[in-house]
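Only a single protein chain was left out; the remaining protein chains are all shown in position.
And then chain A:
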């Protein structure tokens, strides 16, 4: 039987120019746009991953969150069977619109393959996989609103059927410079720190 208990190991929130890791604010800027905020965050944490700069906003958002959660636990020496399960509301619409604008005028037509590859939301999963060499399961879902129950169930199924040792799951929403990321690491083992929490309570905290 599938266990209903979701064991959260760590979590991160990115919104309103601030990054909160496990309940503690670890980075904050003055109000600015996401591009500038993301760049400052990247520099602040000395991420050393130049591919970051070619990513679209959704991938940058997902990357920043996953970077702080995964870097301490991913090992270069062994296989990291960490599944990725993300969801949002606006899919890749932010980049889709930018791409559409580049082809909407017949006389001024500049489609860029570098933008085109980001016109799918699951590309951010690819970016995280490439960064950490994850060859594991991944899936991206679109929901009308945050659906903690779905994320918990899906992650628990992956863990209970031995499809993954850990699951990075959460919500990465980006459209028109409005953004919110909530990501957490879930495992089969219980973590005392979050014994009484679940995805919903932490998301709304």
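One rule holds in what follows: a contact is a pair of C-beta atoms (placed from the backbone, for glycine too) under 8 Å apart; a residue touches a chain by one contact, two chains touch by 3 or more; residues count from 1.
Going forward, contacts and distances are computed from a predicted model.
This complex has a chain not shown, and the name its UniProt record holds, of "Beta-ketoacyl-[acyl-carrier-protein] synthase family protein", "ABC transporter permease", "Pyruvate dehydrogenase E1 component subunit alpha" or "Protoheme IX farnesyltransferase", is "Beta-ketoacyl-[acyl-carrier-protein] synthase family protein".
Of the candidate positions A:32, A:133 or A:193, contact with the unshown chain belongs to A:133.
Only one of A:19, A:123, A:151 or A:164 touches the absent chain when the whole complex is considered: A:123.
Looking at A:31, A:50, A:72 or A:113, the residue that reaches the missing chain in the full complex is A:113.
With the whole complex as reference, residues 106, 113, 116-117, 122-123, 126, 129-130, 133-136, 138 of chain A touch the missing chain.
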